[in-house]
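Read through the structure below, which is laid out as structure tokens, and then see the notes.
Let's look at subunit A:
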Amino acid sequence: MQWVRRSCVALALATLSAPWSAPLHAEEIVVSAAASLTDAVREIAKAYESKTRHKVTLNFGSSAALARQVEEGAPADIFFSADLKTMGDLEKKGRLEPGSRRNLLSNRLVLVIPADSALEINAPKDLLRAEVKRIALAEPASVPVGVYSKSYLEREGLWEKLKEKIVPVLDVRATLASVESANVEAGFVYKTDAAISGKVKVAYEVPIEKGPKITYPIAVVKDSRKKAAARDFVNFVMTPASKDTFKKYGFVVLG
Partner candidate 1 sequence: MFSSFETWQITFFTLAVGLASTLAILPFGIALSWLFARKEWPFKSIVETLVLLPLVMPPVATGLILLKLFSRRSPLGHWLYERGVEIVFNWKGVLIAMAVMSFPLLVRSVRISLSEVDARLEQIAATLGASNAKIFFTVTLPLAWKGVVAGSLLAFSRALGEFGATILVAGNIPGKTQTLSLAIFNSVQLGKDDEAYTLLLITVGLAFAAVWAAERLARSSNETPATP
Partner candidate 2 sequence: MILKCRMPLADFVLDVDASFDARVTCIFGPSGSGKTSMLDAVAGLRSISSGEIVINGRVLFSSAGKVNLSPQERSIGYVPQEAALFPHLSVKKNILFGARRNHAAALSGIGLEHVAGLLEISHLLERPVQRLSGGESQRVALARALLSHPQLLLLDEPLASLDIGLKERIMPYLRRVRDEFGIPMIYVTHNPTEVLSLADWVVMIREGRLVTQGVPREVLMSGRVLSQSERDLLENVFDAVLIDSDAEGGRSRVRLESGQELFIPYVPGPVNRAMQIGVSGDDILVATKAPEGISAGNILRGVVSKIEMAGGQSILRVEAGVSFYVRLTSSAVERLGLRSGADVFLIIKTRSCVAL
């Protein structure tokens, strides 16, 4: 358990280590990050901990739930969202440290089909074909990836025509699962999500210029009591090494 482990570490430090190995000013910061960022953020947090001896506590969930926690005053120091709107709402409510927000990452929308599917899709209008009976996407009203998928199809002038084929599901994972099981012929997910399933393949990658502007913003929470450490972590996330980590997991790094 965390407190057990921590007190063991503290005990070890106190009894065994020389004083220079103890952190001069060690702090624990809490980072609330969208679930889709889990692996990348974990890796970066580990690197940060070994470099600075600050302690990074990670809290994962949907962007909407995390924003809700921040809004109610849960003790998070950093909010790393998977979409601009939730971040924007928090900013409007004055829950973010002014000037701390960075639009850090982007992602690409891709169309996935079952790994063994013979379907050939070279353009979005191919979805109109009769072999494509159903298309899964995350709830287009609230879940960011669903919202993005819908606005992309609308811009392509296909939303109304495809409406009958659209199956709204819970989230990205549910989209992937329904494609994996071939219950639907195709589905829209993020490129980073497509990479985690071996049972789907990317049929069509939405070009960056045509696709929706998907943004992962990060910001320091206004109520944070460890703003200096929090800012320090945000800076660390912006370093080239961290950016390489994000790229490794399929994210597009902005600026």
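The rule we apply is simple: a residue touches a chain if its C-beta (ideal position, glycine included) is under 8 Å from a C-beta of that chain, and two chains touch if they have at least 3 such contacts; residues count from 1.
With respect to how the candidates were assembled, all candidates are chains of the complex that A comes from, given by their letters.
Keep in mind that what you see is a predicted model, and the values were worked out from it rather than measured.
K.L.:
Check 1 or 2 against subunit A and report the one that touches it in the complex.
P.N.:
Looking at which candidate touches subunit A, I get 1.
K.L.:
So in the complex, which bits of subunit A are touching candidate 1?
P.N.:
Within the complex, subunit A touches candidate 1 at residues 1-3, 5, 30, 32, 35-36, 38-39, 42, 57-61, 65, 68-69, 72-76, 171-173, 176, 193, 196-197, 223.
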